[in-house]
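One chain of protein is taken out of this complex; the other chains stay put.
Residue numbering begins at 1 within each chain, and the chains themselves are lettered A and B in the order written.
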Amino acid sequence: MEAFASLADGLTVAIQPMNLLFALIGVLLGTAVGVLPGIGPALTVALLLPITFKLDPGGSIIMFAGIYYGGMYGGSTTAILINTPGESASMATALEGNKMAKAGRGGPALATSAIGSFVAGTFATLGLTFLAPYLVDIAVSFGPEDYFALMCVAFVTVSATFGDSPVRGLTSLALGLLLGLVGIDILSGQSRLSFGIPELYDNVEVTTLAVGLFAVGEALYVASRRHVHEEKLEAVRGSLWMTREDWKRSWKPWLRGTAFGFPIGALPAGGAEIPTFLSYSTEKRLTKHPEEFGKGAIEGVAGPEAANNAAAAGTLVPLLTLGLPTSATAAMMLAGFQQYGLNPGPLLFADQPKLVWGLIASLFIANAMLLVLNLPLVGLWVRLLKIPQPWLYAGILVFATMGTIAANPSPVELIMLTVFGVLGFLMRRFDFPIAPVVVGLILGPIAESQLRRALSISLGDPMVLLQSPISATLLIIALLALIAPFVLKGLGRFKAVED
Amino acid sequence: MTQFRKGLWRSAIAAAAMAGFVTSAAAQMELKIMAPAAPGGGWDQTARSMQQALTQSGIAKSVQVTNVPGAGGSIGIAQLVNNSKGDGNQLMVMGYVMVGALLTNKSPVTLDQTTPIARLTTEYEAIVVPADSPIKNAKDLAAAIKADPAKVTWAGGSAGGVDHIAAALFAKAAGADPTKINYIPFSGGGEALAAILGGKVTAGISGYGEFESQVKAGKLRLIGLTSATKTPNVDVPSIKEQGVDLEIANWRAVVAPPGISADQKKALTEAMDKLAQSKEWQEILKAKGWENAYISGDAFTKILADEQARTKEVLTAVGLVKS
Partner (left out) sequence: MTTSPQRRIDVAGLVIALILFVLAGVVWWDMTKLQILSPYDLGPKVMPIIVSGALALLAIGNAIGALRGDLPARDHLDWKPIILILGGLACLIILIAIGGGFMIGTAILFATTSAAFGRRAFLTDLLIGAVIAVFIYLLFAKLLTLSLPAGPLERLF
């Protein structure tokens, strides 16, 4: 195996003390910044680019890899502890993770997320090592019609986040789709639902919506109910660590999450959010403890967390093999490569094997480092919940607004955050599920633009959706997933499982 | 009056500082550069690179970069024109994309209200096709588009952006109706590139940097660049040299707020002249792969006016701007 030898070479590069130090700095910076909502790994890499100008190429790119993986870890920590997803890919983690934290099971939630991320990161990096050349051919053959079909699959799975009323769930989804319309339509260049306000032209920022609905909305809701319902947070109930039962319930979701995350992350327009939704709904369907979903099921943390980390590694497949930056962070890393006169692309593996394999090896190291750093920190993080409630929520609001201002220092963005906060409060009060709004905002515009691209290319012929084998298969899966619950429900009536 | 007093005050400080330290008067310049985009993008990188070069070379004492993202720069320019009037230490990075964005967004503020200072860099557009495409050169592509513009699908950046305008101008030069081009906007360079590599579209159009490594690896065929003549590091003659009259570039420049004095304008222009010649700036250009296209003063003002007129014409033709 040629790849093994190259990887071993790479390890000797990555394990040099200076490079280990760069990886450590990257991991720490990435975690610190990932904790702040609104400031993702992309922004961090962008801002650190001029600083690393003086470093040698190997060192700085290894550091970027650390920031990238670190950012993914940091985002989930806040999602679990304070219901504030650091980036949109951590939203699914917040759904069950925060419920676990509130029930005193924050420790196991953080642990399953850290270990799941490690497992997923390791497997996905292995995939990057051995499968990249094959995977990339499939990734490039994905056309707009195939993406549209993939979005259909994702839409069907959204119902897993609906709660107990389909009407209210669909209403939330429709609100998300409405928000997805706001701004300039990329295909026609015209503005929709912007009412002449230039700040609205750039579409609704997913993190602003998620932070507003989750963090601000939650603060308003809890505060308004203090007089009738004193929220008691227990930092730790039961074991701080994962029990044997937790392990048993986590390992399969980790692997399934990786299986969703890596290939979809490798698609040029796949992203990290969609695999987390797919993983969440799969775990909800497969679990032996359906009654726990919505109240803090560990599978709902383990799966999405593995999925988003695997997707992060998947993104590197098109970047390293084709020079295709498919996420904001990857685009910044590309800029980093170019800063040293390296051109990622078909020739990079041949021209710069030492560097590429050094980078891949340092991904393994960054991943291990994050596990070693994060597991002992679980105890410390959980203690955050012991902060007196007034200060905890005041701190959450300060962090939420800071993250928003730092990314876009405009009052309009803060007004939007506040409006979304009020919306989140009202939705909680009237029992509308929150997650479908964010899902609608993410999926709606992608589904629309990919369908329109597919139809433009085919000159308006809708058959293009069925002529592509990938698209046809995915559409059938979507259809089956749509019908299956009704069929199962019908069967279930016989067994009298349903209420 | 206040303007005069401000100037006096500043020269007094400069004199005092001169007495204290032995540095040039220009080194006392405390510049503010606004990038009308989020951190990380092209304009932001330009602003931060200028910051680096200006301070390291001692042309300015300090440079502060601010980001005012939104609507292709419409929000940034509104802030520059409304809030920084007469501020001789403020600059804003802008580029060709802003010319189109202000038109399509019906911005109440226009570039005519700013004080043009200098153009810094430029990047030519490149047209590519998949390696196995029957289209070999610009003539083939022009013939195909003239035969049936609907069958020639273009992948590029957002609607109304420089890629879209270049594709429309190509069709026009080829003798086809520019309103009939089948231009498909993609979000982000990676997605468009994947569509071209996957053979989903006929041709792709974007800055040459996006395609360079694919062209060198033989995965894409370069049809040509939109420069006037062949550029040295490219094997293919320019599109214009191949007989299709298309010349367009995606440039980046700096402008100052309205209402600054002639002296302030001169000081800013001189600072930019020095920047363009500095070793630090040359190094950054090389590292980032940016092409130097430095022009200051009236020549740049004329370019800006010409580009606005031409862009308006194209965008009106494709229906994005109502005349």
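For this structure, a couple of remarks:
Heads up, the rule we're going with is that a contact is a pair of C-beta atoms (placed from the backbone, for glycine too) under 8 Å apart; a residue touches a chain by one contact, two chains touch by 3 or more.
Model, not experiment: these values are computed from the prediction.
The chain we do not see here touches A, B in the full complex. For the chain missing from the display, the contacting residue among A:138, A:286 or A:415 is A:415, taking the whole complex into account. Remark: the omitted chain is touched by one listed residue; of A:31, A:171, A:207 or A:281 this is A:171.
Touching residues on chain A toward the chain that is not drawn are 33, 44, 47, 164-165, 167-168, 170-171, 174-175, 177-178, 181, 185, 187-190, 192-193, 216, 219-220, 222-229, 388-391, 393-395, 397-398, 401-402, 405-406, 409, 411, 414-415, 417-418, 421-422, 425, 429-431, 444, 448, 451-452, 455-456, 459-460, 499.
Contact between chain B and the unshown chain involves residues 39, 48, 64-67, 150, 159, 179-180, 182-183, 318-320.
Keep in mind that, in the parts below, only the chains that are shown with their structure count from here on.
Across the complex, chain B is touched by residues 42-43, 45-47, 49-50, 53, 139-144, 184-191, 198-199, 201-202, 268-269, 318, 322-326, 328, 330-332, 335, 338-341, 343-348, 407-410, 449, 453, 456-457, 459 of chain A. Residues 38-40, 44-45, 48-49, 52, 66-72, 74-75, 78, 104-105, 107, 150-151, 153, 158-160, 164, 182, 184-191, 193-195, 197-198, 200-201, 209, 212-214, 216-219, 287-289, 320 of chain B touch chain A in their complex.
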